[in-house]
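The complex appears here minus one protein chain, its other protein chains still in place.
Chain lettering (A and B) follows the sequence in which the chains are written, and residue indices restart at 1 in each chain.
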Amino acid sequence: MAKMLMKGNEALGAAAIKAGCKFFFGYPITPQNEVPEYMSRELPNIEGGAFVQAESEVAAINMIYGAAGAGARCMTSSSSPGMALKQEGISYIAGAELPCVIVNISRGGPGLGGIQPSQADYFQSTRGGGNGDYRHLVYAPATIQEAVDLVMEAFDVADYYRNPVIVLGDGMIGQMMEPVEFKELKKRELPSKDWATTGTNEERKPNIINSLALDPAELEKHNQKLSRKYKEMEEKEVRHEDYKVEDAELVFVAYGTTARITRNVVDSLREEGIKAGMIRPITLWPFPMKAIQNVPASTKALLSVEMSEGQMIDDVKIAIEGRLPAYHYGRSGGMIPVPEDIIEKAKEILGGVK
Amino acid sequence: MAKGKVYFNEDICKGCELCTTSCPVNIVVMDKERINAKGYHPATVKEMDKCIGCANCATICPDSVITVEREK
Partner (left out) sequence: MAVVYEKTKGLTDKQTHYCPGCTHGIIHKLVGEVLVELGVLGKTVGVAPVGCSVLAYDYFNCDMHEAAHGRAPAVATGIKRVLPNHTVFTYQGDGDLASIGTAEIVHAAHRGEKFTTIFVNNAIYGMTGGQMAPTTLIGQKATTSPYGRDQATAGMPLKVSEMLATINGAAFVERVSVHDVPNIRKAKKAIKKAFQVQIDGLGFGIVEVLSTCPTNWGITPVDSLTWLKENMIPYFPLGNFRTPEEVK
C-alpha cells in the first residue's frame, strides 16, 4: 500500500479500524478530537460498527467495559484530564481482564493544565491512576508511522493478554502530519474469547464479567494470576530503540516527541566529538530496565529528557540502581525542549562527571 | 373451587413471613416448632385441604421457596 500523508490523530483511528476495531466510545477533549471525529465518520460505514459520543470520559470507558466484555475489539481515546477520569474504568477492565486499546494524546497538567504537548502523564500511565494491583502495557510512539504500527499491534497484544493497552502520544504526535503506510501485522496466536458475554443460548453456564471477589483468599489468587500475566509481559513485551549507545559516555533516555529532539542532540554532540547515545523506550511499561542496566562501560552518566518536571527519571534511577549518576532535563506545561538547552545540560553533566 | 397444594423448599426459607400476608384462606403459617438449616422458623401449611392453589404465597416469596400445584 502506498504511503499517505495523515494527521496523527486520524492515522491512529485508521490504524484501529485496519486492526479490526469496530467500536469507538469517546468524549471530546483537545488535542485528541480528530480521533473521535474520524471514527464517527468511518465506523458507521462498517458493517456492525458503531461510534458513540459518550456523556463523559467516565461513561466512555465503561462503554468499553461493556463492549470488550461482549467480545468486541474496541477503542477509546482521550487526553490527560480525560484520562484521569477513565482511571476507575481502567482498573475495572484490568481486574475483569478485558482487552481494549486506550489512546492518550497527552497535554500539560496538573488540573485543567493546558492544551499543548506534554509528557506529564508518565506516572498516570505507568503506575496506573486506578485502585488496586494492576498493570497495563504503555506504548509510546515517536512517529506517526510508529503510532500506526503500535495501535494495530496493541489490539492483538490486548487480546493475547486479556488486558487494556495504552498508546501514549503527546499532543505533537496527535496533531502533526507525516507519511504513513498500513502494513500487514505479524500474526499472533490469539486465544478464543469464550469468556465473552454473547448469550448462553441456554447451552452453557453464564459468562460473568466481573472484578469483585469478596473472599480475600480468592482475590489474592486472582491478583497472583494477574501478576504472572504482568511478569510475562515484562519478559516478552519490552521494546526500546538504542541509538549510538555502543560507545557512549552520556546516554540520554527519551521517548515520544522528546526522543526525536534528543536524536538530533546526540548527532550534534557527536559532531563536536562528544560521545552521546540514546535509549528510546517504546514501551514505558514494561520499562526497558535491562537496556538501561546494560549501558556500555564507557557510560559515565544518564540523562532523562522529558516534557515533564521529572517522572521517567524515577524508572531510570530504579533501573541503574545507583551505579551511575542519573539526571533529568525537562520542560513542562506545553513547552518543548530545544536542542541547545539539552546540549548545554549534557555538557554541564559531562563537565561535572569525571 | 380449585384445590391446590404447596411445597416448601424448607431449607432455603429465611422466615420473613411475607407469604403469610398473602394467603386468602390464611393457611400459611410459620412453623414455630422447627428450625431450618438457616436457623429460621420455616413457613409451612398445616391445613393443606383448604389450599386453593392461588400461588399468592409463592408470588410474594423473595426466595423461590414455594412450588404450587393446582387441580386442572
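Simple rule for what comes next: a contact is a pair of C-beta atoms (placed from the backbone, for glycine too) under 8 Å apart; a residue touches a chain by one contact, two chains touch by 3 or more.
Since we're looking at a predicted model, the values are computed, not measured.
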Would you mind spotting which of A:Met4, A:Ile46, A:Ala59 or A:Ala84 touches the chain that isn't drawn?
A:Ala59
Residues of subunit B in contact with the chain not shown:
4-5, 12, 14-18, 20-22, 40, 53, 55-56, 58-64, 66-72
With the missing chain put back, which residues of subunit A would touch it? List them for me.
23, 25, 50, 52, 54-56, 58-60, 62-72, 74, 88-89, 92, 96, 197-203, 206-212
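The rule we apply is simple: only the chains that are shown with their structure count from here on.
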Averaging C-alpha coordinates per chain, one finds the centres of subunit A and subunit B separated by a number of Å equal to 60
